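Before anything else, here's the structure in question.
Missing here is one protein chain; the remaining ones are kept as they sit in the complex.
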Amino acid sequence: MAEALRLNRGIAIYAAFLGVLYLIIGLIEFLSGLTPHIGELSPWWMPRDIFGGLSAIVIGLLYIASSTSWRRYESMGYLLVATLLSAIFAVLYLLIAGANGLDSLIVGEEWSWMEDVSRPEIWLLLPSLPPLILSWRTAMRLRPEAATREA
Amino acid sequence: MSVKEVLGEEPEVAMAEERYRVIGEILSRVFRGARPLTLSDLLDKAFLNRGLGIPIFLALWWALFRFTFDVSAPLSDLIDIFFSRLGEFASSIIGDEWWSAFVSDAICGGLGGVLVFIPPIFFLFFGLALLEDSGYLARAAFVVDKIVRPFGLQGRSFIPLLLGFGCNIPGVMATRTIPSERDRILTICVNPLITCSARLPVYVLIAGAVLGAYAPMGVFTMYLLSIVLALLMALIFKTLIPYFRGRRAPFILELPDYARPTLRSTLTHMYERGILFLKKAGTIIFLGIIVVWLLSSHPWGAPLDQSYIATLGRWLEPLFRPLGFDWRGAVALFFGFIAKEIVVGTFAVFFGLGEEAEIEEVQRSIVELGVFTPLTGFAFMAFTLIYIPCLATIGIIYRETNSVKWTLFTVIYGLILAYLIALLIVVIGGLMGLG
Partner (left out) sequence: MKEIEVALIGNPNVGKSLIFNNLTGGRAHVGNWPGKTVEKKEGRCIHKGVTMRIIDLPGVYSLTAASIDELIARNYIVEERPDVVVDIVDASNLERNLYLTLQLLELEANLVVALNKSDIAESLGYEIDVKGLSELLGVPIVPTIATVKVGMEELKDAIVEASKRGVKARVRYREDIEKLIERIGDILRKDEALIKKYPIRWLAIKIIERDEEVMRLIEERGLMGELREVIG
């Protein structure tokens, strides 16, 4: 059972690649948020990039962890959570973009939609699809209901 | 009883069996044989990971915050506009001057300014319910446990404190899951330091007014300060107060299996907790704002400076002068005792904005009238953060601790600490030349 959950070499390399990608993007977001570029990027009560960047770094670390431990069953665990978080943040930023759009309608201001929609974490979901699908399938397979059905 | 009677014809065999029985009992308590790996096991490899567990939690916490404030913003704006239009409309059709002012200023202006914060609150509770029902929150508590132990708290205190970020009341009530009475009371005493959603309007208002581009940082600092103080005071209490001393129980928590949270249960949780706030808004806050409005608009026709509330304010002012708050701030804090949301409502009433009771207007007035400087504004935010819990929370604390002593203790230390910290801010800031 534990063996069946290991990643194969292909996915492991891909995960490493994704991990590095998230790491770099996260680092950039973090650093650019640190210097007083608070300007129009940040909403009016939180410095966005610092923590958004850190979150992206966490996702990157998770992908890398899943890659380096690919021979052991933990790798699937890291992958599951990495894809989960990347999906959560992608959806989050999409929602925020939508909310900003809605808001501009309500308040009657300009919507800087280019910025909102071009948020990296949203687009990173596309290359994240392969591991995401793998995670989803594994999760479905491992659900308790599945186990009792087999028994 | 002889050996033959107790153990039968083959005592050696019987003894061997007894040994294995004991071993079996021991193992049942300390040994987990290979079981088929479950989804929970896999997820826990990441969520409970020594290095990554906390960062994952922080990332999720951050996502929750963004969700709470940014995604709910359109709804808040909707409410904001609704009330200000309503206010305009009311004052245009109500002939009687007094009633016109009452409806547009007190109700639409004051109350509306508070209801604007309903969307974020509900969004927050929704998100918290998701985290809780999925089973993740128990993992977070587990991981956090190791970190807060040196401060006298434990993982089980974590969820009540986390809830406190939404509202201190469910936070205090959630301490029922803490078995040790001592730890429970410690968590309750520290809970009011967790900045609840009612204080947020104050931060937003003041920070937006006087901190300019640093407003986001300022608000965020309040949240940080909240956590730092909670840990610090827990540590101080644990060390100085005999009642809290003593070894903590080890943290053994049955981690529930992960489950997919259903929409219904999440919405139910959200509703249950959010509705508390609404009730509070409908009653206490509403009444409080009306009182404030009445006091500030009478004697009728007199300018604000000479109203009853100003008299009350000037009476309180000396207390707060070292902190740099004027009578308006003093009075706002005074009424904030009833419900912290009233602080904002008070300012909204002060700046008498009937037509457009929008936050920006109030902020502008604050700056123009010099009510706060960046430094004193910051100190005011800190004071609001720390000083006594609101009336409803005090009530709950009394109910949960069943002790006048602890309730009074919480109230009093809050006041003292708030004053000290605000004073420190003003003094140090003054020394540093910030003004």
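Each chain gets a letter, A and B, in the order it is written, and its residues are counted from 1.
One rule holds in what follows: a residue touches a chain if its C-beta (ideal position, glycine included) is under 8 Å from a C-beta of that chain, and two chains touch if they have at least 3 such contacts.
A quick note: this is a predicted structure, and the numbers were derived from the prediction, not measured.
One chain is not displayed; in the complete assembly it touches the shown chains B. From the options B:V6, B:I93, B:V404 or B:M432, the residue with contact to the chain not on display is B:V6.
In the complete assembly, the contact with the undisplayed chain comes from B:R29, out of B:R29, B:R50 or B:K405.
Across the interface with the omitted chain, chain B contributes residues 1-7, 11-12, 15-16, 18-24, 26-27, 29-35, 37.
Operating definition for what follows: only the chains that are shown with their structure count from here on.
If you average the CA atoms of chain A and of chain B, the two centres end up 28 Å from each other.
Across the complex, chain B is touched by residues 1-2, 5, 36, 38, 42-48, 51-52, 54-55, 58-59, 61-62, 65, 73-74, 76-78, 80-82, 85, 88-89, 92, 95-96, 98-100, 102-103, 106-107, 138-139, 142-144, 147 of chain A. Note for the complex: chain B touches chain A at residues 36-39, 41-47, 49, 52, 55-56, 58-60, 62-63, 65-67, 69-74, 77-78, 81, 203-204, 207-208, 213-217, 219-220, 257.
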